[in-house]
Each structure stands twice: as C-alpha cells, then as structure tokens.
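All protein chains but one are shown in place.
Our next item is chain A:
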Amino acid sequence: MTMTTAHAHTLDIINLNIALPRGQRLLRNVSLQLEPGEVRALVGESGAGKSMIGKAVLGILPHRIKRTEGEILLEGAHLNAMTPATRRSTVAKMSALIPQDPLTALNPVRKIGPQITDPLTRIHGWSHQRALARARELLDRVHIRAPDRVMHSYPHELSGGMRQRILIAAAFAPSPRLIVADEPTTALDVTVQKQILRLIRELQRETGTAVLFVTHDMGVVAKISQKVTVLFAGRVIEDAATRTVFENPAHPYTQALIAATPTPNVSAEPFQPVPAALITELHRETLAADALYAQRGRR
C-alpha cells in the first residue's frame, strides 16, 4: 500500500463522537494523534471511554454503539470513507490488538499456533511456512521456552502470563504500524505485570510500532508512554507529553489522578482519592457540553 502523504500521522482521530442508539454520547469530540514509533497512554477512570477509542479505531464497537461524527485516519487513509470490506482489511493490515483479558482473548477450543498464524496467512498472504517461522520467532522473542509445544497447546493448558505473552507475540507478528493495548496488564498478577510491560516496551522500541496504550494506572503511564491523553466521561481533559503531565499537570483532574496513585514508598504521604467536588464539577461541565451539542444538532 502506498502512502498518500509524507507526513501522515500513524493514527489521527478528529473530533470523534460515539453514541448509544438513543443518542447518549460515550465519546465527546475526541481528537488525538499518534506519531510513528510513539506510545500514547489513554488514562481515565472506568467508563471514561478509553477502550471505546481503541475499539472505534479497530472497528469492533459493539453493534448498538455507533460513530455519529468525526474521522479516524490510519496513516492518512480515511477509515470512514471506505467500504466495510476494505476498511476491515486495511485495519487488519496495519493494526493489531493486545487485549485486556488473556483468559478470553484466545479461543479455548483452538490450538495456539493457528490463532497466531491465521491473520498472517489470511491478511498478509504469507505462506503457511513463513507464518509458522514468524510465530516461532516471536514466541521465542517473548521468552516462551518451547514454541513448538506451545503452538500445539490449547489456551487452558497455559498460565495467564504466558497467554498474555502469546497475545503480545501475536500482535507484533505481522509488524503492524499501530498496536492498541487495551489494559494488557489489568488481569495479571503484579509480578507478571512488570514483565509484560517491559516486554511491550522492548518490542515497541525494536519494531518502531506506534502504541495506543489504554490504562487507568498512572504508574504504568509513567513507565511506558511519551504522550498522555487524560479522559473523563468521554472528553479529553488533558493532552500532553508524559513528562509535562507528571511535572506540571495542567488540569485539576489530572493533578488529582496523580495524587491518587499509591506508591510503595511508606514515608510518602498517603494517596488522596479524587475529590468528589471535582467529579461533580466535571459532570456538570459534561452535561452542559451535551446540552449544547444537542442544541447544535437540532438546528
């Protein structure tokens, strides 16, 4: 596939709105960019719409939830202007997902091998041999000791950490331009989390893949990302470089989020919950924005 513009962002989301059938918005005018080789963290509390952004990009929104406004561009190509079939193959060629729950992300009745190689042969048109070799290489890269045995195993025969490593290998196998990592460490033990994060960071640096990293953990944000988008109720609250956000957070909500992150340091101040008054204020803003949006739509 040839690129139309030289300076295309890997991912460009412009004014994205996503809503339930009755019109209730889940994402409110979300815009964000991702440069090649960049890791951008999407943070926010549950229900802030972090995962929805990833799902909208990958075209796997639940079928009642629809994009009502806005554009998504993958390497300069307008996804919304494509037919569903082209869109699916474009997304499949350029992007991959590291899912949240390694227990349900692998089909329990199929062996690991074909689950990794399927997209390689189907979308990238590789030969079975080449796909197998690539799967073996990646499994080896994520420190899986006996790749051939693992590829002949069923998911339930492997541990959660191992499955997550397999999913990481599967995501990086086709050398995608963009990976959406949807809270890849949430379902894992704290000890395993660290390994997984390190692995994603290493592979990301080696391959230069851009990663949209969805998380609610500010500690993870600090470790892995260069840029941060803070979301609240489907709105972008703050969008800045990670260092800036931690050293000098602009929005009170971001400040509260950082203050609410627990640290292992016992002598430090105990972490502060996000103040209820701030949440109420943010919800009031959201309602006002929705009223305005509805008014504009009626006109």
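Quick note on the criterion: contacts are C-beta pairs under 8 Å (C-beta built on N, C-alpha and C of every residue); 3 or more make two chains touch, one makes a residue touch a chain; residues count from 1.
As a working rule, contacts and distances are computed from a predicted model.
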* Undepicted complex member, UniProt protein name, chosen from "Peptidase M16", "Heterodisulfide reductase subunit B", "Binding-protein-dependent transport system inner membrane protein" or "RNA polymerase sigma factor" -> "Binding-protein-dependent transport system inner membrane protein"
* **Contact residue for the chain not shown (choose from A:37, A:59, A:76 or A:252)** => A:59
* For the chain left off this view, which of A:128, A:143 or A:156 is in contact with it? -> A:156
* Asked: In the full complex, which of A:78, A:122 or A:152 touches the chain missing from this view?
  -> A:122
* So which of A:56, A:79 or A:96 would be touching the chain we can't see? -> A:96
* Which chain A residues touch the hidden chain? -> 55, 58-60, 63, 88-89, 91-93, 95-97, 99-101, 104-110, 115, 118-119, 122-123, 154, 156, 170
